[in-house]
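Only a single protein chain was left out; the remaining protein chains are all shown in position.
Here the chain labels run A, B and C in written order, and each chain numbers its own residues starting at 1.
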Amino acid sequence: MSFALPVYHSPDFSSSFFAAAPDVRWETAPADGVAPEGFHSTSMYPEYFKIDGTWRLAEESRMDASVVLRPDGRLDVVENRNLRKGDRVILGRSERGEEGIYMHCSGFLAGDAAPDDQFVFRQGRSRETSYARDYDELIELLRYERDHGNILWVMGPAFAFDAGARAAMAALVENGYCHGLLAGNALATHDLEGAMLHTALGQDIYTQISQPNGHYHHLDVCNRVRRCGSIPAFIREYELDDGIICACVKKGVPLVLTGSIRDDGPLPEVMGDVYAGQNAMRALVKRCTTVICLATMLHTIATGNMTPSFRVLPDGSVRPVYLYAVDADEFVVNKLLDRGSLAATTMVTNVQDFIRTVARGLDLTET
Amino acid sequence: MSFALPVYHSPDFSSSFFAAAPDVRWETAPADGVAPEGFHSTSMYPEYFKIDGTWRLAEESRMDASVVLRPDGRLDVVENRNLRKGDRVILGRSERGEEGIYMHCSGFLAGDAAPDDQFVFRQGRSRETSYARDYDELIELLRYERDHGNILWVMGPAFAFDAGARAAMAALVENGYCHGLLAGNALATHDLEGAMLHTALGQDIYTQISQPNGHYHHLDVCNRVRRCGSIPAFIREYELDDGIICACVKKGVPLVLTGSIRDDGPLPEVMGDVYAGQNAMRALVKRCTTVICLATMLHTIATGNMTPSFRVLPDGSVRPVYLYAVDADEFVVNKLLDRGSLAATTMVTNVQDFIRTVARGLDLTET
Amino acid sequence: MSFALPVYHSPDFSSSFFAAAPDVRWETAPADGVAPEGFHSTSMYPEYFKIDGTWRLAEESRMDASVVLRPDGRLDVVENRNLRKGDRVILGRSERGEEGIYMHCSGFLAGDAAPDDQFVFRQGRSRETSYARDYDELIELLRYERDHGNILWVMGPAFAFDAGARAAMAALVENGYCHGLLAGNALATHDLEGAMLHTALGQDIYTQISQPNGHYHHLDVCNRVRRCGSIPAFIREYELDDGIICACVKKGVPLVLTGSIRDDGPLPEVMGDVYAGQNAMRALVKRCTTVICLATMLHTIATGNMTPSFRVLPDGSVRPVYLYAVDADEFVVNKLLDRGSLAATTMVTNVQDFIRTVARGLDLTET
Partner (left out) sequence: MSFALPVYHSPDFSSSFFAAAPDVRWETAPADGVAPEGFHSTSMYPEYFKIDGTWRLAEESRMDASVVLRPDGRLDVVENRNLRKGDRVILGRSERGEEGIYMHCSGFLAGDAAPDDQFVFRQGRSRETSYARDYDELIELLRYERDHGNILWVMGPAFAFDAGARAAMAALVENGYCHGLLAGNALATHDLEGAMLHTALGQDIYTQISQPNGHYHHLDVCNRVRRCGSIPAFIREYELDDGIICACVKKGVPLVLTGSIRDDGPLPEVMGDVYAGQNAMRALVKRCTTVICLATMLHTIATGNMTPSFRVLPDGSVRPVYLYAVDADEFVVNKLLDRGSLAATTMVTNVQDFIRTVARGLDLTET
């Protein structure tokens, strides 16, 4: 049961339906960071816009952003805060051609049965859902993506609390299954505390025994990384070689660490400005073909919102972007569904078990 | 890191402390199912009672039951509803010798460090707790118990929804890691639906695809088992050989299925009287040395209440009874702690992942 | 905004669609408690069966039961376990007339907009859903039902832990807003412990302070009620006059207390046989017009399964049965939806706050 990319079916723009549609309208942004009234807002699906009689795809999309028609004819999907005064912003709030906009939800579906299947597949995912097939499919997908795609991991702060999960994730990184990592200050600090002291928040990550004055471990790690000036400098100075962050640094996997009001520290690499942080996250998202979000409502929703359901490859072909969200709490994965990110596979389980199961499925030896 | 039973340290009854304590008092039960006022109620710990100057252990204990002094001198731990008029019921509500009762909480602790370690170990178990060591210890424990102990599994209704989890559990049964099973009508019906139709509540247990009119699968399985008169007769008639219940029947593992007001059916083996059901459950609990409760608040608490922390072996030695509770919901495992069942290892995860991880740890090939 | 019953629209059986349908088929039950293969299973909606050319409603329905054609022509909805050998059981697994069976889902809907509204209303109910209108509507409904309907309350064990919630519920009972109560042994025992000792499981229900040896409170209350022989005898002997159970006894509100394997005691009124218990529950359900389930997954699902969406009044008119399920956990209320009990209003909140808000909405003074 080896993985194969589904074929993308473009709309048939030669049909009279599309020929009859008007050109799309636009208006210039009245000020930096402000869209004109009636702006069109994107979805995660491929959207086509009729410009001078031709239907054109906005290639790098995301949810809830505007579409800017560049002077060279390119269609850029731009968050409203990033609009510049004078940008030509597409208008229109219908997506079935009425205003020259067409949202194509079914490009990857084969035949009529598929939508129903999709529907059934989706509803009522809970701790009682069967996940055996999801695991099998994910393993196949990861094998494919390692060599042909780009796998982006998104991690909550607790992921580094368990020695086994941390070793499994490090093995995934070292074996090429991670092309980018999005996280916050806490995940990185906990993981580096594990590398330096074998604890997380002062508790041993294997025996769970709390160390005397262990709450200083976290604070000391933050302070030392800050003194060293960067995570790589810290790793060198203390000769660390263990865990997720070390593996990423060793393998050159790009990290985007974004800040939150909950942070201690922060580590030097953490971006304090969350909107600059969003931009940096999206820069990694724009390359990725599979996203796996683990145990973080904040980062999962943030990433879900900026992840389209498709990617245009260099040869012009269109492939799906796969989005997984794994959390112990139904509420979190359901939030993703509520936000409209329907094309997600959600799994309700403890992420420690999830990652160890995935690593074993990929025949990785945990350290 | 192979498993070894901890040594039990009896209280030193030769000390002046114990010598100075009075004999315990008793009074007869005034009616069937009624204890005398002031009755002593047991805990899950070993409890000793001073009778005619001698401290004697109530060997088969449980929580919240009375202690009956039999004419032959035996101490039976009896639920109040099972008392008979005239039974001599121990009185007293202090457990440090004041009334001839001594509860021994620290019999398995070695030295001074242990209690603190225990304390730290216990608190704050959540989805963010590290479970790597728990898995390792459980694997070692199961290897030991397969040959030297008695492993009792307690399962919630959802356990059979996933093909992988079901296969893993069946492999555990077939390889000798299950000496008894406590469950309800739903678990058995779902599992037999899987065996007959590869669905649970009409949804394929691997592909998750809902079958047309699939809600009848459950009802038909119930009805057919009832027509056959028993689960084994049903398995024979339909030539089933797959899943948890089939494995138990094949291996002769005793099942106790108890009813609830939520049941359809029920299957013929299900005990409709819940107090008779409790008696049958306790009969299995009295033999067991490890209990593993999976994804069921009702059965977990019921079993936890009747499971003591120790077992007296035929040679008179005392060993621990290990109790695990695994659930996706912190609330459920915390309920167990609230009820006083402190000597439990609680794990917060999806039980499907749990059982597959355990099976792999035991080198079992899943079908 | 006063409450008015929606009008029920029967199907138009004079239409050619219904005329063309065949008579329904039946077969006799092959044994006590066993349905013939192909039996039809009911839903919570009104279902009509064509018998001798006439479409007839099964008046007292429930989910997942068989329909028995009595010699006198009556259609009884009977759980399979309650079938008797020779009963004429309706066959058929389609509900749009193909086999003489018609399920009428839209009887209370007015016009075309309604189904969509229903759909939107239903999905995604969580802690973040707006409940202001639900409260307002429930208050109006309860005012109506007090005098014209029958309100059945279903309560989980924790409901009596809070002095305020207990007083609010008692006020509802005393003021005529409760025509029946379904619960388990624990709810009744906790509430009576509150009446006798102002604690629940040994913890003061107002100050939350744990009493010395407080865990005996629960056991003593159980034992004393058992000695007295009944709840009313216990209330008389100890001169209690406080809380939910006392209010029910004083007002003559029927209680059905059903057992579970988790029970201590039990109290004398608790039905140990859960299938007899189901029968007793359904006897109350058959009278009710509004059901409110609070903080109990077990009793909520059990009751939901036996509650139809409609009631035939003595004058032959058909009205809705309203079903509310209130729980702090989305998982519990979603279980109700998964089970098919779609016509429920689910609210995610702490039931203590819920009941106090309802009592205030009804201008009841809490004691």
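In the analysis below, a contact is a pair of C-beta atoms (placed from the backbone, for glycine too) under 8 Å apart; a residue touches a chain by one contact, two chains touch by 3 or more.
Note that this is a predicted model, so its numbers are computed, not measured.
Peer 1: For the unseen chain, which displayed partners does it touch in the full complex?
Peer 2: A, B, C
Peer 1: May I ask which residue of C:41, C:189 or C:203 touches the chain that does not appear here?
Peer 2: From the options C:41, C:189 or C:203, the contact with the absent chain belongs to C:203.
Peer 1: In the complete assembly, which of C:26, C:39, C:55 or C:161 touches the absent chain?
Peer 2: Of the candidates C:26, C:39, C:55 or C:161, C:161 is in touch with the missing chain.
Peer 1: Would you mind spotting which of A:11, A:259 or A:308 touches the chain that isn't drawn?
Peer 2: Spelled out, the listed residue whose C-beta touches the missing chain is A:259.
Peer 1: Name, in rising order, the residues on chain A that touch the hidden chain in the full complex.
Peer 2: Looking at chain A, the ones touching the missing chain are residues 30-31, 33-35, 37, 39, 41, 64, 80-81, 93, 213, 215-216, 219-220, 222-223, 226-227, 258-266, 272-278, 281, 297-299, 301-302, 305, 329, 331, 340.
Peer 1: Which chain B residues would touch the chain omitted from the figure, given the whole complex?
Peer 2: Residues touching the hidden chain, for chain B, are 124, 126-127, 330-331, 334, 338.
Peer 1: Given the full complex, what residues of chain C touch the hidden partner chain?
Peer 2: 117, 120-121, 127-133, 135, 158, 161-165, 200, 203-210, 295, 328-329, 348-350, 352-354, 356-357, 360
The criterion applied here is as follows: only the chains that are shown with their structure count from here on.
Peer 1: Just grab the chain with the largest centre-to-centre distance to chain B, centres being mean Cα coordinates.
Peer 2: Most remote chain from chain B, centroid-wise, comes out as A.
Peer 1: Once you find the CA centre of chain A and the CA centre of chain B, what distance in Å lies between them?
Peer 2: About 42 Å separates the centre of chain A from that of chain B.
Peer 1: Please tell me the distance, in whole Å, between the geometric centres of chain B and chain C computed from their C-alpha atoms.
Peer 2: 31
Peer 1: Quick check on chain A: which residues sit in contact with 2+ other chains?
Peer 2: 127 - these are the residues of chain A that touch more than one other chain.
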